[in-house]
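What you see is the complex with one protein chain gone and the rest in place.
Each chain gets a letter, A and B, in the order it is written, and its residues are counted from 1.
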Amino acid sequence: MLFFIEATISGLMTGVMYSLVALGFVLIFKASGIFNFAQGVLALFAGLTLVGLMEMFAVPGWLAIILTVGVMIALAWLIERLVLQHLVNQTPIILFMSTIGLAYVLEGVGDLLWGSDVKVLDIGLPQGASDLMLDRFNLYVEKLEVVAAITAAVLVTVLAVFFQKTRIGRALRAVADDHQAALSVGISLRTIWVIVWSVAGIVALVAGIMWGTKSGIQFSLSLIALKALPVLILGGFTSIPGAIVGGLIIGVGEKWAEIYVGSMVGGAIENWFAYVLALAFLLFRPQGLFGERIIERV
Amino acid sequence: MTEHRKRIGDNVLKVENITLSFGGVEALKEISFEIREHEILAIIGPNGAGKTSMLNVINGFYHPQAGTITYRGEVRSAMRPHHAAKQGIARTFQNVALFKGMSTLDNIMSGRSLRMHANFLWQMLYYGPARREETAHRRRVEEIIDFLEIQAIRRTPVGRLPYGLQKRVELARALAMEPQLLLLDEPMAGMNVEEKEDMSRFIIDVNEQFGTTIALIEHDMGVVMDISDRVVVLDYGRKLADGTPDEVRANQDVIDAYLGVPHE
Partner (left out) sequence: MLYREAGQFKTSYEADQAIFTIRQDRWLIVLALAVAFVIVPLVVNDYWANAILLPFLVYTMAALGLNILVGYCGQISLGTGGFMAVGAFASFKLMTAFPEMNLIIVLLLSGCVTAAVGVLFGLPSLRIKGFYLAVATLAAQFFLVWLFNKIGWFYNYNATGQITVPPREVFGFLVTGPMASPAVKYLFTLSLVVAFAMVAKNVVRGRIGRMWMAIRDMDIAAELIGVRPLHAKLSAFAFSSFYIGVAGGLIFTIYLGAVEVTEAFGIDRSFLVLFMVIIGGLGSILGSFLGAGFLVLMPILLKNVMVDWMGMAAVTAKHVEITLMGVLIILFLIVEPHGLARLWQIAKEKLRLWPFPY
């Protein structure tokens, strides 16, 4: 029984990590209708920059984070200038493909700048098992994962408020709906996109920090992007709370499947279980738990 | 209006008590009317009256919550679009539902799909039955292209055509299906006077030469009065009137709806 609870908590925590990445997706999709395949690589790039600054230039942790945020904003500006600006009004699949191209570019450049070996990231986040939980309930819970959960909760609240209440948030939603209409009411598409990609970049940084502290900054971080897809399917592409709920469900579902079904068929079910779960979901509820119903009109 | 002698037959399509709702909104409330063979029927009414929804029901895109459709004697509660197509119902759309990635010729040829049967193996070789069939249908399609005078744009991808020509290509594709009932949703929207005259001429020609029964949604009252045999008026999902153009023009309810008298 204890094992089950531990496994569930572990699954939930992994789920939170997935959600952090999924959040970035949702932001960009909500505000530009683009499915940003490069989100995972953004997390990797942010992590690499952070570690690179700390190791190669001996910058203290807190300063490195601020500098990296700056880098991500500059990156957002560059992406808008060089890529997005030229692809206004293109079909979604073309935009999607361009983000795949972007992922490759960021991966290559990141490796060239900072090297491709695994890096350890330590900015002072608490690590190791929580003594409190261990003593009180005899449960093994990682402190880091608790921090991640709290961070995610804070992020989600901030972002949800941002989108719903502020003027910029409203503009972002307008842009997501219809580029041309937004332009015609005077919303500067370009500014909006830079803002959105910057925020997504910062979210990616947070995700990168969490994942990086847990397992080091390495290439596989970018593959998390692929895992975020099932999360989005479950939670809906346009819902911020959905990204969290979806992440939790996938995280826990994967863990349970691995433990209970995996042992029967030789393990490594985590490779594909999330996708099959998402697929099953799609067949019954294509818009996800929280997403908007897509109505096609003739 | 020119009087033309034509044999208007019995009803080919009858809708009875069709009720259609979306969520809480009732788009159509117990609508009943009939379309008679070889006639041109106009469906008119203010925006939002439910005209397109009515066509969508006949065509099988929407399934009504209540009511029946009787087509050529067969009663059914709902149709699927490709069933409707097989039964000889063809349709054009307000927003032009053409295949934008294909040329005019390919679009019209696609209208012949139901009549092309050469099996897959012959298709792979593009020989024998497949090739003969392709040529035979091409011949028919060229006749339609001549009829609608769109020879010059045969190879142009339709996405690049101006709106008026797109509408004509869409009509051509519908004609390629050799339909018995042709549903036209605002075929003249966005056209200038000359284009409307051309389109009216085409519609009348289709009706006279091929005997096709036509139901069209139209806002231009001049056109409606000129070319239609009967008119059905819808407003807020209800049927207001049903009769010849003159009868409908004199109907008080219709006048109120159009001129806007406050509803009680």
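By definition in this document, a residue touches a chain if its C-beta (ideal position, glycine included) is under 8 Å from a C-beta of that chain, and two chains touch if they have at least 3 such contacts.
It should be emphasised that the depicted structure is a prediction, and the values quoted were computed from it without experimental measurement.
Of A:I94, A:V154, A:A181 or A:V261, it is A:I94 that touches the chain left out of the display.
Within the whole complex, the absent chain has one touching residue among B:F33, B:Y71 or B:F93, and that is B:F93.
Listed by residue number, the positions of chain A touching the unshown chain are 35, 82-83, 86-87, 90, 92-94, 96-98, 100-109, 111-112, 116, 226, 229-230, 233, 237, 265-269, 271-272, 275-276, 278-279, 282-283, 286, 296, 298. Residue positions on chain B in contact with the hidden chain: 59, 61, 80-82, 85-86, 90-91, 93, 97-102, 106, 109-114, 116, 118, 120, 123-126, 130-131, 133-135, 138-139, 142, 173, 177, in rising order.
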